[in-house]
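One structure follows; several queries about it will come next.
Missing here: one protein chain of the complex. Every other protein chain is in place.
And then chain A:
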C-alpha cells in the first residue's frame, strides 16, 4: 500500500467515524432529526461537535508530538505523556490554581506549557547521558521520571485539598467536553500544523547531531522549537481533557514501520491516523457499556497494544 492510498483510506475512515461520533451518545439523535428538531441542532452544536473536534485534534496533535519527540530523543519508545511532559504540565496548572487562581486561563496555560517544557528538558538532559547501546533504558527512565513528577503533583494537590482536580488532569476523557470548554485545543491543532513547516528539520535532527550540524542546521534551536511545540500540545491536552497515553507512542511507530521517517511525507498521515484511532477508541468507549463511558485512554491502551503487537509480528517493514 502506498502512502497516498493509505492517506485516502485513513481520511475516509476518519470522516466516517466523525459522522458516527456526531450521532452516538446518551441522547438519541438521528441525522434526520437535525431538520425536524431544533433541540437536536443545539445538541450537535453544544456537545457532539465540540466532542468530536476535541477528540480529533487531541489524537492528531498528540501523534505529531510523539513523532517529533521520538526524532529529537532518537528513541522510538518515548512519548510526551509518559516521559514527564504531561506530568510537568499538570504540575504547572496545579501551581497556577494554587498561586493565582484568578489568573486568566491563557496565563495558566502558559505556565503549564512552561513547566511541561522544563520537565521535558530535564528528561532530555538525563537521557543524553544514557549509553546508546541500551535504548530501552530511555523509556524506563522516562516512566520513572514522569512517575516522580506525577507523585509530586498528587502530593501538592493533597496538601491543598485539590485532589479532585488531579483526576481530571491525570486521566483523559472527553465526556466533559462542551462548547466553550475545549476551544483552547484549537491552539494545539495550530501548533501541530505549524510543526509541519519544520518537518525536514526534525527529520534531520533524527539523523543525529553530527549529520544535523554538517547540513548547517542549528541543532540546538531545532531541538528547542520541537520541545516547545510538544510542550504546548501536551499542556493544552492535559488541561482541557486530561492525560491521554499511548497515542503519541503507537501511532508514530505504526507510521514509521510502514512508511519510514521522512516526516515531510509522513506527518500528515500520522495526524490522520492519530485522529482516527483516537476517535474510534472514544466511540467504542461510549458504546461498550452504554450508557456509561469507558475513558478513551483505557480503550486506546488496549486497542493500541493489539495493533502494536500485530505490527511487530507481521508484514513488510517499510513499504514506499
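In the analysis below, contacts are C-beta pairs under 8 Å (C-beta built on N, C-alpha and C of every residue); 3 or more make two chains touch, one makes a residue touch a chain; residues count from 1.
Simple rule for what comes next: contacts and distances are computed from a predicted model.
For the chain that does not appear here, its UniProt entry gives the protein name "ABC transporter ATP-binding protein", which is one of "Sulfite reductase (NADPH) hemoprotein beta-component", "Transcriptional regulator", "ABC transporter ATP-binding protein" or "PqqA peptide cyclase".
Interface note: of A:140, A:163, A:178 or A:215, the residue touching the hidden chain in the full complex is A:215. Check A:177, A:199, A:251 or A:267 against the missing chain and you find that the one touching it is A:199.
Considering the complete assembly, chain A touches the hidden chain via residues 71, 74, 197-201, 203-204, 206-211, 213-218, 256-257, 260-262, 264, 317-318, 320.
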